[in-house]
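Please see the structure below; I have some questions.
Only one protein chain is missing from this complex, and each of the others stays in its spot.
Let's turn to subunit A:
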Amino acid sequence: MNINHHLDDATLISYSAGALSQGMALVVASHLSICPQCRERAEHSDAVGGALLESLEPETVADDMLASVLTQLDELPTKQESVPVTPIVMDPEIPAPLREYIHCPLDQLEWKRIVPGVAYYDMPWEGHGVSRLLRIAPGKAMLAHTHNGNELTMVLRGSFSDEVGRFCRGDVADLDDQIEHQPLVDSKVDCICLIATDAPLRFTTLFGKLVQPITGF
């Protein structure tokens, strides 16, 4: 697969630091699962964490912790990881980290319509920002918006174009509040994206402002 749009360094650091929201981390993990380039960079970010761990002033741990752990070791299975989480479907369209939460093909999800040609499916958690799949029909545009924070979008099917460029399957748009954009779906099929924000979107058109309360963005 040819990936043209990758994760920002600042996003990778935040992921590695464990500082991303659940939704943002899911987009990052999904992209990493298919992008060797970003994965190598993520390993470097983890190495920063390792060096920082090593640099910490050690805390005292209970004297008997080691003894207690050593007695537990015998009861632990080593080789096989408990039971590997076997995904129910191996739909190649769905990146592995997302399979934890999506147990059927994308077309069979219960999509909720926002306006004609635009539907969403929410990830099963609450948070400050958005974490959902978006499904947009060919030729449709998402509402023009800016962000108060970061926005991550990964294309799972189809493609879209915006002021930044063209985004196809596997690509990730990693944007912040510097950018106002209006993505337009330019594929023949519906464009399905995994999207997350760490703050509510800010719509810039009057229509957007009107539907904002309805869409829950």
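Some points to look at:
Definition applied: a contact is a pair of C-beta atoms (placed from the backbone, for glycine too) under 8 Å apart; a residue touches a chain by one contact, two chains touch by 3 or more; residues count from 1.
Throughout what follows, contacts and distances are computed from a predicted model.
Of "ABC transporter ATP-binding protein", "Succinate dehydrogenase", "hydrogenase (acceptor)" or "RNA polymerase sigma-70 factor, ECF subfamily", only "RNA polymerase sigma-70 factor, ECF subfamily" is the UniProt protein name of the chain excluded from the display.
Only one residue in the set A:Ala25, A:Leu106 or A:Met142 touches the chain that does not appear here, and it is A:Ala25.
Here the missing chain is touched by one residue of A:Ala47, A:Cys104, A:Val164 or A:Val189, and it is A:Ala47. On the side of subunit A, the interface with the absent chain consists of residues 1, 6, 8-10, 12-14, 16-22, 25-26, 28-30, 32-37, 39-62, 65-66, 68-70, 72-73, 76-79, 81, 92, 95-97, 100, 125, 148-150, 170, 176-178, 198-199, using the contact rule stated above.
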